[in-house]
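Apart from one protein chain that is not included, each protein chain of the complex appears where it belongs.
And then chain A:
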Amino acid sequence: MSALLDVIHLKKSFGGLAVTNDVSLSLAPGDRVALIGPNGAGKTTFVNLVTGNLKPDQGRVLIGGEDVSAMKPAERVKRGLIRSFQVTRLFQDMTPEEHVAMAVLQRDGRSGRMFGHYAGKRQVMEEVGSILDLLGLSALAHLKVREIAYGQQRLLEIAVAMALRPKVLLLDEPAAGVPHSETTRIEKALDMLPAELAVLMIDHDMDLVFRFAKRVVVLAAGTVIFDGSPQAVTADQRVREAYLGSYGHAGSAA
């Protein structure tokens, strides 16, 4: 199988509400997919099911052909499945430099070292420096996360994901909360990602979606209602209806 990620017949309901209703999706190397859909369509839930943060009622997840359905999130991360969070999850008392260094060390299996300091490791510092630079965070490298603006925290969230060197990257609204002037930073960072990586990005910003994606998947009420080219999506009748509200809320499970 050539797919990096296979999601097969995934189902999840919350108390009778089918939030993920038989969703299947494959990502191949080099894919740039946008997952869009109205608020509450089940996009974040889908990501949580794929990463193992939520347990599906049914369905399987394969990474590079290997069934990871029974694995914990951390084990899936070790296989290259990396996600970012819609609402930033960072360590308030740590600096951007520490975040990225932790990710780099963890990726290289060196985060358990009990002596020395990452700043003493030139290779680590160089990589951390270049990632922070790419996202325009160098000037803030030594401030605590609680002291930096939310938009910058969003950029750091992406920096951490990049530092983990994903094979499959799931970005949950990376631009949400980032001032418009800064979204170019995110786009630049996305452009710098290795070509063979598979990226799935959730976002509501259509300009960003159209510039980034070669394929768009539309989720409404937990169901995939469209999977095709960005050109075709705006013309699609069902997608229009979904955004006009008829699919705005997840339907009840049968």
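Annotations for the structure displayed:
The criterion applied here is as follows: a residue touches a chain if its C-beta (ideal position, glycine included) is under 8 Å from a C-beta of that chain, and two chains touch if they have at least 3 such contacts; residues count from 1.
Operating definition for what follows: contacts and distances are computed from a predicted model.
Per its UniProt record, the hidden chain corresponds to "Amino acid/amide ABC transporter membrane protein 2 (HAAT family)" from the list "Amino acid/amide ABC transporter membrane protein 2 (HAAT family)", "Protocatechuate 3,4-dioxygenase subunit alpha", "Fatty-acyl-CoA synthase" or "Aspartyl/glutamyl-tRNA(Asn/Gln) amidotransferase subunit B".
Checked against the full complex, the one of A:55, A:72 or A:240 touching the unshown chain is A:72.
The residue touching the chain not shown here, chosen from A:103, A:135, A:200 or A:239, is A:103.
Only one of the listed residues, A:94, A:134 or A:176, touches the absent chain: A:94. The omitted chain makes contact with chain A at the following residues, 51, 53, 72-74, 77-78, 82-83, 85, 89-94, 98, 101-103, 105-107, 110-119, 142, 160, 164.
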